[in-house]
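This is the structure I have questions about; it appears just below.
Yeah, one chain of the complex is gone here, protein chain that is, but the others are all in their spots.
After this line comes chain A, so read on.
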Amino acid sequence: MGVDFNIVLEGLMTALQPINLFWVALGGFLGTVVGMLPGLGPATAIALLIPITFGMDPVSALVLMAAIYYGAMYGGSRSSILLNTPGDGSAIAATFDGYPMAQKGQAGQALAISAIASLIGGLVAIVGFILLAKPLASFALRFGPAEYFLLMIFTLSAIVALSKGAMIKGFISMTIGLLLTTMGIDLQSGVHRFTLGLPELSEGIDFLIVIIGIYAVGEVMFNYIGIDKIKTKSKEVGKIWITKEQWKRSKWPMIRSAPLGFLIGVLPGAGGAIASMLSYTTEKQLSKHPEEFGKGAVEGLAAPESANNAASVGAFIPLLTMGIPGSGTTAVILGAVVMLGIRPGPLLFENDPLLVWTFINSMFIGNIFLVIMNILMVGILVKVLDIPAKVLFPLILVLAFIGTYTLSYSTIDFTFLLIFGLLGLAMKLLDFPIAPLILAVIVGSDMEQNFRKSMVGSEGAFSVIFMSPITITLTLLTLLSLFYPLIVSWFKKRKIQKSL
């Protein structure tokens, strides 16, 4: 049950190999740069940069991918603080107090606090990872097809319930994603399904085309609206260090928010956006001067930055131990990981402990590296923000097309890329949550296999639910997440009635 320290040490040694240090540095740098660009978040960064990992050995590729991921998270908070444009949900809370700080001429201090908070959040979470991952992997060994099927249903319904906007739209987004994964040759029977007679579709639509289409192409097209008004101008950042007073005010919020963020990150469906929002409101309630929040309070920046980085580490636990991603971004990582030939699941920790521990140690090194890079090179990094949007968007489109081509060496995929780009545009315009679709595209095929396997083992569709205590619990959790909005509004109504 416990952790074998020799293997942890061996993982550390592997992570410290010059080549892996190089990948951490490169991934962290590229991730930061892409994450910093307005409108582009970690999911787009990973999707666009995946072609780099082709042909690499799985350990290095995983190290690189993770570095791109947390690099992009760092970069995202940079554009939140300096431009007030978060790249994804988890960077939104950084705009509340980070941008006002930058406007008050404290941009450098805001960047330093965000970097230090992210480091503390990341480090605390890595300790949590070491403690929690192995027990959870052992627990997951008890999962059969029925348990996995219901766990996926729960994750999908949780992400629909928690994504903003109407639930109907969320479920439509999910079902479209699930249907996409049924295209191609059926793995169990060899029957061609929905291939429209095209040989290119016999292996189905590559999930990366969906992701690059919706996130990168769709995002660029969405940004065409009001493109002539986008102004990018980097500010003078000033000295990157924090004062003693700021450290005193922000150290406890950082430390408190880390475990909170970590635990939320482990939960399916939640992730960085909710972790950072929750820690922000918690700190506001605990603060002696809540009136400063939203006007440039250091705690208001430190807490969510620590929480979202901790959540991003926590999200790797269900991802690696069960193969279940908790958000759109981690779904992209899962897809990429599977493509590298790594099979996440409870057995990963037993079959390939070196891979797991190299990865964990490289996260540790990567977090430290990013802080150093962000503090020393921030002056150069913010120059990226000087690239005008009108030049940047064509470059992103070109990268999206090239990335797509490297997947299958066929230009028919360009048409699919365009179709998913337009779908992404329509979804953004009409406020459809995108995460359910992405998650469904990644887990859909596994979900169907588990569904069919559990059907074989049971009599009739609904008896699956009552197969074990785990399936019953998961069904109840699913129902709870579906009715969660109703429950919340019922409690609110009651509160209002009581106060009358």
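We adopt the following convention: contacts are C-beta pairs under 8 Å (C-beta built on N, C-alpha and C of every residue); 3 or more make two chains touch, one makes a residue touch a chain; residues count from 1.
The rule we apply is simple: contacts and distances are computed from a predicted model.
Asker: As a check of understanding, state which of "Tripartite tricarboxylate transporter TctB family protein", "Iron only hydrogenase large subunit", "AzlD domain-containing protein" or "Peptide/nickel transport system substrate-binding protein" is the UniProt name of the chain not shown.
Answerer: Per the UniProt record, that chain is "Tripartite tricarboxylate transporter TctB family protein".
Asker: Check each of A:Val127, A:Ile176, A:Val338 or A:Leu480 against the chain that is not shown and name the one that touches it.
Answerer: A:Ile176
Asker: In the complete complex, which positions of chain A touch the hidden chain?
Answerer: Touching the missing chain: residues 51-52, 54-55, 166, 168-169, 171-172, 175-176, 178-179, 182, 186, 188-194, 220-221, 224-228, 388, 390-391, 393-395, 397-399, 401-402, 405-406, 409, 411-412, 414-415, 417-418, 422, 425-426, 429-430, 448, 451-452, 455-456.
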